[in-house]
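Removed: one protein chain of the complex. Kept in place: all other protein chains.
Chain naming follows the written order as A and B, and within any one chain the residues start at number 1.
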Amino acid sequence: MNDFLTTLNYNAWILPVLLLLPLVGALAVWVHGRMSPMTTPEQVTATTRQLRRVVFSIFMLEAVLSLGLWWSVDTTAAAWQAYFSRAWIPMWGMRVTLGIDGISLMLILLTTLMMPLAVLGGWTSVREKLHSYFALLFLLTTGMLGVFMALDLMLFFVMWELMLVPMYLIIGIWGGQRRLYASLKFFIYTMLGSMPMLVAILYIGVRTGDPFGRPSFSYDWILAHASFSGTTMLWLFAAFFLAFAVKVPMWPFHTWLPDAHVEAPTAGSVILAAIMLKMGTFGFLRFAVPLFPGVASYGPVRFFILTLAVIGIVYGALVAMVQPDFKKLVAYSSVSHMGFVMLGIFAMTVQSVQGALIVNLAHGVSTGALFLLVGMIYERRHSRLIEDYGGIAKVMPVFATILTIVSLSSIGVPGTNGFIGEFLVLIGSFRTQPVFSLIAATAVIFAAAYLLWALQRIIYNPLTKPENKVLPDLNWREIGLLVPLLFAIIWLGVYPAPVLDRTREAAARFVHRVEASSLDFGVGPNVEIR
Amino acid sequence: MIFLSPQEPIVTGHPLADTVAQYVWLLPLLPLLGFVLNGALSMKAAAKTGPSDPSEAHHDAHGGAGADAHATHDAHVSHDDHHVVRHKYAGLVSLIGPGVLVAAFGLAIAIFAAMRSVDMAHPYVETLFRWMPVSDLKINVALQLDPLSMVMVLVITGVGALIHIFSVGYMQDDPGYPRYFAYLNLFVFFMLLLVLGANYPVMFVGWEGVGLCSYLLIGFWFSDKANADAGKKAFIVNRIGDFGFLVAMFLLFANVGTLDFSGIAANIDKLAAGGAVVTAICLFFFLGCTGKSAQIPLYIWLPDAMAGPTPVSALIHAATMVTAGVYLIARSSLLFSLAPVASLTVALVGGLTALFAATIGLKQWDIKKVLAYSTVSQLGYMFVGVGVGAYTAGVFHLVTHAFFKALLFLGSGSVIFAMHAAYHATHNHSDDAQDMRNMGGLKKHMPVTWILMWIATLAIAGIPVFSGFVSKDAILGAVFERAQGSTLAGSSLMGIPGSTILYLVYAFGLAAALLTAIYMTRMMLYTFHGPNRTGGEAESQLHEAPWIMTGPLVVLGILSAVGGWLNLPEFLPLGPHGVFDKWLEPVVGEATARVAAGGAALAPSTEQALIFTAVAIAIAGIAIAFVRLKPAALVPKKDAAPATGFAKVLEHKYYVDEAYDAAIVQPLVKGSKYILWKGVDVGIIDGLFVNGSALLARATGWIGSQLQSGQIGTYAWVLVLGVIALLGAFVRVH
Partner (left out) sequence: MLAEALAISAVLFTIGVIGVLTRRNAIIVFMCVELMLNAVNLSFVAFSKLYGATGQVFVVFVMTVAAAEAAVGLAIIISIFRHQETVNLKDINLLRG
């Protein structure tokens, strides 16, 4: 496989192509919207069908193209893989620099593979303004992939904001009852976080500067040459922290999440949970911690972040337990799961960081699947309230089976993906932070409590409500889109070694960089603007 | 295996390497295969894929009575149909389900034979593939064969196969027939993984997996809320125990650096004997055991678990899964032998549980509940055994208990089966088919079951030559021996000397033995003896179960009667002595020796006195029951007066469930809802910070907006004043 990819010179063009293809898709959708007549109902049906197929094909193409990365990327190498760099705004030292390592590789694959499923998930539920909807999905894809690939701080920021707007619109236009409140809350929360980050990026870029006296936003350059005093670093870290903590989301910056999830359409929820929540933790892994390793290893900061993470783990689980709305329940369970990721990252052992990466992937797959499943019964029954269901395993056995498997993976039952991540995070963090690890481990109990309780009230118990007795089971499209996720759940749980092998070096480098540094509160050798 | 990576050698140079033992991976794989096939059949039969656009279909289906009829079809079959309506894949499933178990049992026998002929000083480890290779944490999916796991495999596949066969009859007209066998096969897969795993994480997979299957099988008839509740309770309570297991693993990895059994044995000197670390590890492991094996304080799920089908209770909640905790301690005997405090705790908790559960068993009316509390009590005995360092005695009781308790459960299953059928035939839906007050006098209707269950009762009561006598006596003898002198007797728990605690445990054990004899005899008397209380018409419908159910019962009956021969004590004149002890010697010998250090074996006279006491107590118990209990005076459940006084407390199981609910569950749920969610989330974070800042912005904006009156006149005035002010300033500057 690798030889074949080498003959294609795959690594040289794949990243920009992955970024541009969705943009082309957006353009194509726009042109299609202009060209297609939509006056009679027959025309609308025909256009809609054609459009859905075109969009799905483009997303599938994107997924297939990206798959080559699994083989072509040498994750043991210290250098960036599939590196691509072109001038962008030379005057201000901004370049389009793309590159990946083991960490971003997994997240890119998660993104490209989840997108077609998200499109399939909203296949029949989204009916209005389809062209705009798909165009926004394409834009969103570019933004998300860009975040994972960017090796230039300004490019990263642009991509970071690029994914914000489409999601805002998707929630605000195709969302549920309180969509305006939710989308605005989502937007302002995220903006509030990212504005200080912009300031910090500008400050770093300008203060570091390249040898010709211009600002430089190159990640590698800054990594090697930036030097600030301890206090400055604290402030800069705080700015990054705010942006990423909102996105993770860490307690107490999480309250946008339940609203956004509940109101978003199925595809929006899936993307939000499966991919966009990974941005925050990815930001910590790529930017906040490696740029300021001293701050990350500085006792009080670490204690503070670990505390928030562990609060999030337990708090998310407890609050999830009492949610009447299933989507909200899943949203709060996300808070709990992402707490594990943060615990793993800031416990700073190779096991815990690797575990954090696996939790990221596992959460993406399992929670994505959960939202798809909620979407499916919502489409049938138009209710997300747990109490409106009960006993539907009798009428929807396939749905019940899949929901059970996915819930078990979210609980973290061994043999599923959820267990591997949580186990590695906990066993790794126990070495350096036994107390935090112990408290976090109690979440295994609460996770079982909230999901099994919900499961019981949805698919078990007596089937009493007449409107539930006629619910049709899943159709082939829905089964087909869930099967890859089930496969991923089992595969990651039973044989995660290939994924662990591919992320090991990146995780080890990350831990090593932090271990080798400490925070100096004396006046550091500030780099002057030349 | 395809996943093998080149850098991980699997050749161990072990004498078993080239024998049939190399196919050990087939052992768990066979039931897994059964699960996949049965599961596929179940889904194929149940699935009716929906329309391509579900949101439209919903509205169309509203008026459709056809879909409605289909939805209630299943329930219809299970409740009102008199004829046995078999599932359309029943034949295939009946072949696959028990078939894979029989095949696995055959393989286990073959491996056992191979193992007998080689020197098993070291375990045979077969690495299948890498699982979690992360830096210095190297976890492989590896299977380990040694005498201990062999014993467990034989019990699981052997008793499991019998119970599978029994199930073919018991579950024959259940609409979820393939699903049942899928779950049961899956359970055996996880159970085999549990006992075959070569490291703690793999064992943990099995450990949680069996809990999962237990959850699925308890809630098998999920349309009844009580069943679904019981399943959920079992899973969550088990998860509390699993938390302990996890933490113990974390501690082990942090202090020993490996989680392989062989690796821990090689690095055992990294743990100081009697130190805090090893004590903590053992106590956390024991927390796991209390969950899985239903000991105080986490025993509460097991009685509720009787909601599942009765063969499930026999397999999971008597013979195999609940004994996993005993296996875990025997497997970790090296660790426990280093932690006398933890071992004493295990013994004490075991003794307390044995007595406590036995008292509750005295006043239960549901035949399965009696057996459930009896199981909890007997598990207590096993923990006493492994707690005092008599690992072989504990495991041996596990084996004999698997025989006689499986027999008791299956026997009660065949009773319930008959009762159900009788009530069914007479259209009686109100009376409880499991309540002993509705039974009585069944011996003339079900003679085979009656005799076999008496054998099991005598075995569990500890009447000589029956299997339970040998194993229970070995445990009690070991407790007495350790109390007289051992590392345990020399240490102390919470300031109380170890020997005192051990004598106390011995007393508990004797008392529990007395109660066991009483409540078991009570169960037999009320069920099989005295007059029949089923009700006139229904009584005529009672009859013995078909051969496919009685067959396994007979096999288990023989095993219950003669199982003790596996490990006959020295003083008995017959048979080979201590076969079981010698067999397990390579696994637990070192640990047993360490615990027993400083003590002497009991004098034959003392030993005989102990045995005489135990036997006298058992006989006394049976006699008391026969004298005091009057089956003839019993009235059917619907006529019975509610219990009063202490009997009421016993019938309500000391109100432990209610206490847990009030002390733990309700505060957690209410606190999460009203303090965390409505208070912190909605109130403080959203109300104060998020909406608060929005309110602040709005207020500032409102103040600004008041300047913009829309009155051009005002604007003009402001403009002019501004110009004048600017001009004035300008003039002043110049």
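Simple rule for what comes next: a contact is a pair of C-beta atoms (placed from the backbone, for glycine too) under 8 Å apart; a residue touches a chain by one contact, two chains touch by 3 or more.
Computed from a predicted structure; not experimentally measured.
J.: Can you list the shown chains that the absent chain is in touch with?
T.: Displayed chains contacted by the hidden chain, ordered by label: B.
J.: For the chain left out of this view, which of B:Met494, B:Leu574 or B:Leu707 touches it?
T.: B:Leu707
J.: Could you list which residues of subunit B touch the chain missing from the display?
T.: Touch with the absent chain occurs at residues 704-713, 716-717, 720.
Following the convention adopted for this analysis, only the chains that are shown with their structure count from here on.
J.: Using the average of all C-alpha atoms in each chain as its centre, how far is it in Å between subunit A and subunit B?
T.: From the centre of subunit A to the centre of subunit B is 37 Å.
J.: Which stretch or stretches of subunit A touch subunit B in the complex?
T.: Those in contact with subunit B are residues 124-125, 185, 188-189, 252, 255-256, 315, 318-319, 321-323, 350-351, 354-355, 376, 379-382, 391, 393-395, 397-398, 401, 408, 413-415, 419-420, 423-424, 426-428, 430-431, 434, 437-438, 441-442, 444-445, 448-449, 452-453, 456, 459-463, 466-467, 469-479, 494-497, 500-501, 504, 508.
J.: Can you tell me which positions in subunit B touch subunit A when the two form their complex?
T.: The touching residues are 3, 5, 43, 46-58, 61-62, 64, 67-68, 71-72, 74-75, 129-135, 137, 141, 201, 204-205, 207-209, 212, 215, 219, 222-225, 228-229, 231-232, 235-236, 239-240, 242-243, 246-247, 249-251, 253-254, 668-669, 671-673, 676-677, 680-681, 685-686, 689-690, 694.
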